[in-house]
Each structure stands twice: as structure tokens, then as C-alpha cells.
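In this view, the complex is presented without one of its protein chains, the others remaining in place.
Lettered A, B and C in written order, each chain numbered from 1.
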Amino acid sequence: MSERVAIVGVAQTRFGPKRADVNYSEMAYEVIAQVLGKTGLTVERDVDNAVSCSHDIWDGQTISDIGITDVIGGHLRNEEKMAMDGSTAVYYAAIGILSGEFDCTLVLAHTKMSQTNRNVVNNTAFDPIYTRLLGLDFTSAAALQAARYMHVRDITDRQAAKVVVKNLANAVHNPVAHNKGRYTIEEVLDAPVVAAPLRKMDIAPDTDGAVALIMASEEKAKRITSSPVWILGMGTSYDAHYLGDRDLSECRALEQAAARAYKMTGITDPAREIDVVELSEEFSYQELLWLEGLGICAHGEAGRLIDSGFTAMDGDLPVNPSGGLLSGVPANVAGLNRVAEAALQLTGDAEGHQVHNPKIAVAQGHSGFCGQHQCVIVLGKE
Amino acid sequence: MRPEDRKQELIDIPMTVDVPYRFAAGKYMTKFLVELRDNGKFYGIRCPVCKRVQMPPRIVCAACHVKNTEWVELGPEGTLVGFTIMYLPLTDPTTGKPHEPPFSYGSVRLDGSDSVLDHFLNIEPEVEKIKVGMRVKAVLRSPEQRVGDLSDILYFDPIPHQ
Amino acid sequence: MPEDRDSEVFEVDQHIVAHSRYYAGRMGSRFYVTLRDEKRIMGTRCAKCDRVFWPPRSTCGRCFSQLSENEMVEIGPNGTVETFALVTYSEPVHPRQPPFIYGIIRLDGADTSIVHFIDEVDFENVAIGMRVRPVFAEPRHGNILDIAHFRPV
Partner (left out) sequence: MKRNVAIIGGGQTYHAARRHDVNQVEMVNEAVRSALEDAKMAIDEIDTVLIGNMEFFEGTHLTDCWLVDGSGAYGKPGLKITTGGTVGATIVCGGVHHVASGLFDKVLCIGFEKQEEGDTGAILSGVAHPLYGRSMAGAAVGYFAMMGTSYMAAWGAKEVHSAMVAVKARQNARKNKYAHLKLDITVEDALNSRMLAYPIRMLDMCPASNGACAMILADEKTAKDRCANPVWIRAMDTAHNEQFELDWRDVTTKKPIFSRTSSARIYKQLGVNKPVDYFDVFEIYEPATWAEMVWYEDLGLCGPGEGFRLIEEKRTEIDGSIPVNPSGGVLSTNCIGASAMLRVWEAALQIRGDAGDHQVPKEVRRALTTAYGGTNWTVITALSRSLDD
């Protein structure tokens, strides 16, 4: 990119299974006030665009950014809602800045999963003519994907369980995570079956929370902070809708999105050039599948990759040092949390889960069941 | 239908989406709803910068993008700033039952408030009997029937000329 | 400050209930009428890609060719299990009581697959590659549940 966009500030709520004390507007304002405070910016003077991310059906509110306009500073100003994953909100906000139309954008994602039933919500994402009446949701669809992927690529239950063990242990050091602990593979495998082959611990838990970040043009960013995190590359892509149309042992959309993001960045050897990855493993097996999609390893190699410790906190390429989605990140917020965590790693602000001196980080998010729409953001210090 | 449409049985698939929610009112709306329910009082909140009193109370004054700070008791009398006579049997989505038309419906600015509240008017549904600017007063359900919802207000009664 | 007060947690239960009605379109209608009245399963063939799709569709997502009802071809009814999963939990949107099995099945003659139930077999005995055939519901109403499920051949 000729002119650059940077992330200049990040704020996250502490994630938890339920926030009964606040409505979603108030929960959003917690992180908005925090990120403005950290950067010393005001909406009135500095911020000229706002992109929020959530969904009407999650919020229980038609046109649900109505409840966000006030707190995000959208009154009589520009404010838009990305009805996808939060990673795409970053992508869209960056495009707005690159267009020259905006200088400084407040990006927000919020969701209170506790206020409704995720399976009923997600069932409405299946096409109503040929699929929805079967009662599918994202967990049962993921179980179909997991079984296919693990069968075709010879991934074992133990290898998938290792993702859980790694991520929940990483989360122990992450102050905002709520699902954390040191578990054994056996404990993961002994958890009750929800949708075989997926067990309870393979599934990201219901979570309430919000993330905000501020993005700015190069000139503005340099005035705001001495440690901007640059967006070096971005890509999105859609796969086919119907599960039966897709090769579920691969993730074509992610390969395409990653290819676009890497081309923009100039990455040719992702496993060597990327220092840390934050990806959206809503289910344990997805971390392995997404790593293949991101080109960190070849098709079918992700099982051996986790066995080798390559993706561990102290491995060659730490994946989800934050604990990832399994540690408890709300739907929709997931991708923005990935970008935020990647940015914290690059600025050295990741506290207990900081990896050693990363220069290039990759964040990945997806929308739709089994990752139909994929978004990849490459971030860097330089 | 377009001209090229031919005779053919066209299939439709009816489907009811029923999504359950448990909404948290949050800090500001809770105070409003609890005061209405328990004490029959209306509370707004004042912006420390523009001094605008907002109802329902909310965390941020959108115009100034600052946190609202000062609770203010409002009404129960107010002024009618707009009205309509509703002839549509609009369904109350929380009960599934329609409000029986025709009925008078208006926008009331409670005394002390800079906001308005839309509610039923206890006035015969005749245009001549309703005037923008007329004084009205909230009539509430009996305390034991109140639940903490705008339906705790039965309607607004006109205040006769003093 | 208002938020510093100890206020009670105030929660309200509500439902959003929306009655939708989805139209299948001409090709979808032909599919469902054929399924309902003749217990036959149709797909659509894209001549350009030389692929047969289920579900039927009037645009090939890959080459964007416009496809008409004339390109509809019968597929299956038998097919091969590509993947399957056992659901142990209950939701109001499920048409069946758990435990039940979902499968993705490649019908004979099709290049894409159908998601549906697999039944009349224990989960332990289902395998990828297994041959299955549809069991049709009685009576049928013109929706995807007109196929009750698939069972081993």
C-alpha cells in the first residue's frame, strides 16, 4: 500500500460468560472511553468515522447500531455497521482511510452472547429453502467439517485436543480471557460429547464483551503514538454457501484471502516471515485447518505442526498466545479481538502472554458457518 | 408478476423464527424503570456540558459525547408536541395482541425534559379534540400492577384549563 | 456518579417472533413438486462447467452461467456419505429429538452434496464412504423434510 494505515490504540473489556449489569451500549462505551483515554483523542476533534460490528439478531434490536450511535460518537456524523466478523470491520475501516475520505476511525465490536441462544441465532444463517428446517447450527455444521477434515487429513482427536490444551494454558496469562487453565489431553477428551466428534471443551464458550480500536492515516498515526501498528496487507474472500458445495477438508476462501493479504504485504514464505498468529478457532480443529489455509503448513500437515510444538507459546510461530476463541471471545467480536491481540503483541503490550519481539503478525477472522467468509489482516511494526 | 411468468405451482416455505432474549436494562435504564415501577416517578439525566435533560436516561449525551451525570425528576405533567390518531391495529410484539384502533397517540414533553415520549392519549380519537401544545398528565397503573415498562403508564390525560 | 450506585440488575425476557415465508423460485418449485409428488430428487447441470449441482440453482456460482429448468436432471436417489456428525443436544429448531445424526451425502450423478439426517443405523456403524438411500416422509409438504432421512443401502 502506498499510503499506510495504522492501529494507534486498543481497548478490550474483560470477557466473561455474562454481563448482566450493562446493556450492549454501555458495554461498548466501556471500551470506547478506554481507547479514547489511552490515545488522548476525542471524537469531536479527532475521529471522523466510526465502524461498529454486530448483528441485529444477536443484539435483539432491528438496525442495532441505533444503540451504538450515541456511544461511538455517531450523532450527526458518519457511522456504519459491519454485519460480519470484526476482522472485516478493520478491513473496511482501513479502506475508508486509504480512500482519503477519513483520517481517523473508531472501530468497535460488541456482542452479548448470554442474552440469547446461539444455536437458534445461527440456525437462521442457513438458507431457508434447502437447509434451515434441518435444524443445523454452527456447532453441528462444524462437527461435519471436523469429521471430514480429520478423516481426509488423518488428524487425530488427540491433535485437536492439543489445541485446547495449548490455548487454555496460554489464556492463563491473558488478563481479559475467562476460560483458562492447565488441562491434560485426557481431560479434553473426557469432556462430554456435544456434536461428535466435537466435545464440550472443543467449542468456544458463550461470552459477553467488546473490543474497540482506533485506526488512523500514516500522518495522523505518527502524531498520535510513537508505536503505531501498521496494516501491511489485507484480504477477504467468500466460499460457496452450501456445505455440500465445499471441500470441507480445505478452506478455499481462507487460502484466497491469505493470498491477497500476503501479496499486498510481500510475504512469500508465511511460516518463516510471520512471527505470531491470532486466528479464530471457534472449534479446536479449526486452528489446524486455518493454519493450513493460512499457508503456515501444507494441507494435512497441521497435526504434525501442533505435535512438534511449532505453534506453542515458545515455539517458532506462536499461534493464539492470547488463548484464542476457546478462551472466551464473543461471536462477531472474535476477529477484532484477534487484530487487537496481534497489535498488542507488536507493541509489546501483551503482558503475560507476550511473545518474544514479533515483527509481523497475522490476524484471521471468519463469518458464516464453517468459515464461509474469511478475512486476513497482516500487521507489522515497520 | 412479470409478463414472462407462466402457470406453474410456486412453492413457498413458511417458517417462524422465534428468538429468545433476556435483555439487561443496564445501569441507566434500570434506574428509570425501577423508579417508575416502585415510586411512580420519571427520571431523566442531565448532560454536564449542554445541560440537556434526556429521557430515557442513558450513559452518553450523544451531542457532546460525554457521560451524563445528574439525575433529574421529571413530569408527571407535560406538553403535547405531536399527535396522531391511529387507525391501524398495530400489534404489541411483547404480547402478540393488537392495540384496538382507533386510538389517540402522541408525543409528550414532560416538564423538565428536553426529550419527548410517545404514548397513548386518553382523548377521544377526533382531530378537533387534540391540539399540539395542550397540557397532559401521565396516568399510571396501580403500584401493584407495575412491572417496570412503559406500559406502566396507562396513557396521558388532558389537563383541563386552570 | 450514577453508575457508582448499587443498582439492581434489571433483566427482561422477550422473544422476537417473526413469521417468514420463503419462495423457492421456479427451479426450486420444480424441485419440491417433483420431490413431493414423485419422490424423485433433481439437480441442475451446468453444461459449461460440466457439473451437476444440488441444491438446484439458476446461476452457476463458479462460471455465472444462467441455468434454466431445462438443465434440471434427476440425481440419486442413492449416494455416498462424505461426512457425518452425532448431535447430542436439543434445540427448539431441531425437527428431531437427540441423539441424531447429520450427514453430508454425495448423491449419485451429482458433483455437490446434500446435508440431511442419517437414521436407521447406530452412530458407531456409520462410516465415510458408506452407501445410503433416502427414506421419504409421508405425507410430504414441499420442503426439505419431505426426505425423512437417509439410511444405509
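Following the convention adopted for this analysis, contacts are C-beta pairs under 8 Å (C-beta built on N, C-alpha and C of every residue); 3 or more make two chains touch, one makes a residue touch a chain.
All values derive from a computational prediction rather than experimental measurement.
Enquirer: Shown chains touched by the missing chain?
Expert: A, B, C
Enquirer: Considering the complete complex, identify which of C:61, C:77 or C:99 is in touch with the unshown chain.
Expert: C:61
Enquirer: If you put the missing chain back, which residues of chain B would it touch?
Expert: With respect to the unshown chain, the touching residues of chain B are 1-2, 5, 10, 12, 15, 17, 21, 23, 25, 29, 32-33, 54-56, 58, 62-63, 81-88, 90-95, 99, 105-107, 115-116, 118-120, 127, 132, 149-151.
Enquirer: Considering the entire assembly, which residues of chain A contact the chain that has been omitted?
Expert: Those residues of chain A that touch the unshown chain are 1-3, 25, 55-57, 60-67, 69-70, 74-84, 88, 91-92, 95-96, 98-101, 121-122, 124-125, 127-129, 235-241, 252-253, 256-257, 260, 367-368, 372-373.
Enquirer: Since one chain has been left out of the picture, which residues of chain C touch it in the full complex?
Expert: 12, 14, 16-28, 57-62, 64, 66
Just so it is clear, only the chains that are shown with their structure count from here on.
Enquirer: Building nodes from the protein chains and edges from chain pairs that touch, which of line, ring, star, complete or other describes the result?
Expert: complete
Enquirer: Centroid from C-alpha atoms only, then distance chain A to chain B, rounded to Å. What do you get?
Expert: Distance between chain centres, rounded to whole Å: 38 Å.
Enquirer: At what distance in angstrom does the C-alpha mean of chain C lie from that of chain B?
Expert: Comparing mean C-alpha positions, chain C is 43 Å from chain B.
Enquirer: At what distance in angstrom does the C-alpha mean of chain C lie from that of chain A?
Expert: Between these chains, centre-to-centre, one finds 29 Å.
Enquirer: Going through chain B residue by residue, note those that touch at least 2 other chains and give them in order.
Expert: Touching at least two other chains: 13, 15, 17-25, 27-29, 59, 67.
Enquirer: Would you give the residues of chain C that are in contact with at least 2 other chains, written as numbers and ranges?
Expert: Correct list: 9, 11, 14, 16, 20, 22, 24, 28, 92, 143.
Enquirer: Going by the contact rule set out above, which residues of chain A touch chain C in the complex?
Expert: It comes out as residues 20-21, 57, 60, 117, 119-120, 123, 128-131, 133-137, 140, 143-148, 151, 192-198, 240, 242-245, 248.
Enquirer: Would you mind writing out the residues of chain B in touch with chain C in their complex?
Expert: 8-25, 27-31, 33-34, 45, 57, 59, 67-69, 71, 93-94, 96, 148-149
Enquirer: Please give the residue numbers of chain B that touch chain A in the complex, ascending.
Expert: 13, 15, 17-29, 58-63, 65, 67
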